[in-house]
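For this view, one protein chain was removed and the others were kept in their places.
Here the chain labels run A and B in written order, and each chain numbers its own residues starting at 1.
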Amino acid sequence: MPGRRFVIGVPYAWLLIFFLLPFLILLYISFVDMGNEVHPFQPLWDSERGVLLLKFENYWSIFRTGPDGALFQTLYVESYLRSIAYALITALLCLVIGYPFAYFIARSAPETRLILLMMLMLPFWTSFMLRVFAWKGILSDFGVVNQFLIWVGLTDEPLRLLYTDFSMLIGMVYVYLPFMVLPLYANLVKMDFRLLEAAYDLGASPFKAFWLITVPLSKPGIIAGMMLVFIPSMGEFVVPSLLGGADNIMIGRVVWDEMFIANNWPRAAALAVLMLVLIMVPMMLYFRYGVRDSAGGR
Amino acid sequence: MTEKVVKRFDEALAVDEVSLSIEQGEIFALLGSSGCGKSTLLRMLAGFEKPSSGRILLGGLDVAQMPPYERPINMMFQSYALFPHLDIWENVAFGLKREGCPKDELKRRVGEMLDLVQLGDYARRKPHQLSGGQQQRVALARSLAKRPKLLLLDEPLGALDKKLREQTQFELVNIIEKVGVTCVMVTHDQEEAMIMARRIAVMSKGRVLQVGAPQDIYEFPVNRFVADFIGNVNLFDGRLSVDEIDHCAVQTEIGEIRVGHGVSGSLQMPVAVAVRPEKIEISKTRPSGVDCNLFSGRVKEIAYFGAYNSFLVQASNGQKIKITEPNTTRHDLSDITWEDEVYFWWSNRAGVVLRD
Partner (left out) sequence: MKSNWLNKHLGKVWLALVFLFLYAPLAFMILFSFNSTRQHAVFTGFSWRWYEALLADTRIVEGFFVSLQVAFVTGLLAAVLGTFCAFVLVRYQRFWGRTVFSGMATAPMVMPEVIIGLSLLLLMVGAQNVFGGPERGLITIIIGHTLFGMAFAMVVVQSRLQEVDRSIEEAAMDLGARPHQVFFLVTLPNIAPAILAAFLLSFTLSFDDVVITLFLSGPGVSTLPQVIFNYAVRGINPTIYAAATLLILTVTLFVVSYALWVARSTRKRQREMAQALRGGT
C-alpha cells in the first residue's frame, strides 16, 4: 500500500527533525569551544588544519574546578546530586501519598470513580504556574499558614517556610502527584480483586493480602509512576525558581543560567547531555513498565 | 466457481495445498476444530490474506492477488462488524455507495435487502440499539446487498445461544437459497455444517481430509479422524480376514466383525471398523436371528439424554463401547442397569472399514 509510506513518513520525518536532530546538535555543541560576541561558539571542524577540535574541557569543568582542582567538588556536581535527591524524595513522597489515593479510587464504585478522577484532574487543568504561585502566598512570612500558627500559639514569630527545602518539596509533590496517581490507578483498576478474595478464603488477613498480592501486582504501575515523577522533576525549573532559595538550586536552573547568563552555550549543552545520560536508565525502566501495565488477570 | 491449490506460510503451513471445487449456488461448509486452517482459507477467499502460492478461480478469473475491495466476494463476519457510527440503512448501503450506485437504485436495493431480513422498520436505528439476532440479520443483508458472486460466512451461528441457533439456521439457509448465491461457510460445529451445507469439507492441520455431502461424511468417513470428529463412533482395530467384492470381515479383539462392503486391500492388513453408537442394539436377553456381529459385555455407565439413552458397555477385551438407544416409549429401558451383562449387536451394513 503506497499510502503506508506516507502515513509512516510524515510523523517519522517530524520526529527526526524536531526530536533527534536537536539532540545531535546538543551533542555537537557540547564539544565546541566557547565563542565571542558574534558567534556563541567556535566551529568544530578546523578546515585549515583538517582537525576535529573537540573541547572535552566543557565536560571536565563540570567535574573539577580547575586543571588541578579537586574532583567532584564543583557547584555543578552539587546541583546534580541535589537534583537527584529532590527528585527521588519527591517520587517517594508522591508514592506514599498517591498510592493509597489511587487505591481507594480504584476500589470505589464505577460512577464515583469518574467523579473522583475528574476532581483529581481539575486542578491539573488550571495553570500549574498559578497554583505554585499560590503556595508562595500561602507559605510566605505573612501568609495563611504562618498567621494560623501564630494565632494558634504554636509560634511567636513567623516561621521561615518559603525558599526552603520544605517549600520546594511541597511544590514538587503538589505538581507531580497526578503523574503518580494516574499510572497507579490505571494499573490498580484493571486488577482482578477476586484474587484478594481467594487469598482471604485461604486465610490471609487483609493486611497480608495487600502486601503479598496487591503490591507486587501493581509493581508495573509503581515503577511507571515513579519514573514519570522522577525523570521530569530532576530537571524541574519552575518550582525551584518560585519556591526555592539560593541553596536549593537544581540543575534545570543551572543550565538556564549557564546558557543565558554566563552565555556559555557549550557548557550548558554539556550539562544537558550529562543530565540525559543520568536519566537514561530511569527512562528505559519507564518504557519497559509504563508502556504495558496489566495486573493479575484480564 | 472453483478454488485450487492454495498454500500459505505464516511460520508454519497454515493451509497445506488445498484444492476445492465449489459449485454455483451451493452452500459449502469448511468444518474443523480451531487451528485447522479453515479460517485462514476463508480469509484468503475474502482477500485479507494472500496465498503463498496457488490460485483462486472465481468464474475463471484468478482473484488470489486481488485486494478485498476489488473482489466480487462479500463476507459476513463472526462479530458482525457492523459500523457503530452508522445506522442500519447506511450500513447496508455502504457497499453500494462504494460502487457508485445511483440514488434511486440505491434506495430500492437497500429497501429490498432490509425487507428480505425483515428489518425494514428498524432502518434508522443504530447497531447498539438492536439485539444480537437482529444485528446478525443486518450483517447478512449488508453482505448480500452487492449481489456478490460468492458469500462467505464466518462461524455464522457462533454468537447465538442454542435456541436461537436452531431457529436461525433454517432462516439463514432459506434466505441464502432464495437469493441463490454461492456460499462458503466456516464452522467448528458439526451440527451446523450438517444442517446448513449441501457439501462439507472436513479439515485438519491445514489439509482437507474429506469432501462430500453430510450423509456421505457421516456414514462413510474416510479415516479415523473424520469418523471421530463427526458425531460419536466406536472403533475396532483388527486385521482384514476376508476380502470379497461385496463384503469382508475383520478379525478384532472382541471377535470377527462382518462388514457389508468390499475393501481394496490385502489380507491381514491392519484396519479399523467404525460403528456409530445408534446403530448398535442392546438387550439383556440373547437375541435370536442374529447371525453376525453379536457380542457381550457389562454395562459400566448409563446416561439419560431425554431423547435417548446412552450406555457405555465394557466388552470382553476391556474396550468401552458407546451405545445409544432412542426413547420410543415413556418407559425408558429401565430393565438395563449398571453392571448388567448385556448383549449388543449390529447389522453387517452398519459398520465401515477404515484404513487409517
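Convention: a contact is a pair of C-beta atoms (placed from the backbone, for glycine too) under 8 Å apart; a residue touches a chain by one contact, two chains touch by 3 or more.
Note that the structure is predicted; figures quoted are calculated from it, not measured.
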The omitted chain touches A, B
The one of A:Ala91, A:Leu161, A:Ile249 or A:Met275 in touch with the missing chain is A:Met275
The one of B:Met75, B:Val110 or B:Ile254 in touch with the missing chain is B:Met75
Interface residues of subunit A toward the undisplayed chain are 1, 3-4, 7-8, 10-12, 14-16, 18-23, 25-26, 29, 40, 97, 100-101, 103-105, 107-108, 114-116, 118-123, 125-131, 133-138, 140, 142-144, 146-147, 174, 177, 205-207, 227-228, 231-238, 241-242, 251-252, 255-256, 259, 265, 268-269, 272, 275-276, 279, 283, 286-287, 291
Subunit B positions in touch with the non-displayed chain are 46-48, 67-70, 73-75, 77, 79, 81-85, 94-95, 98-99, 126, 128-134, 142-143, 146, 164, 167
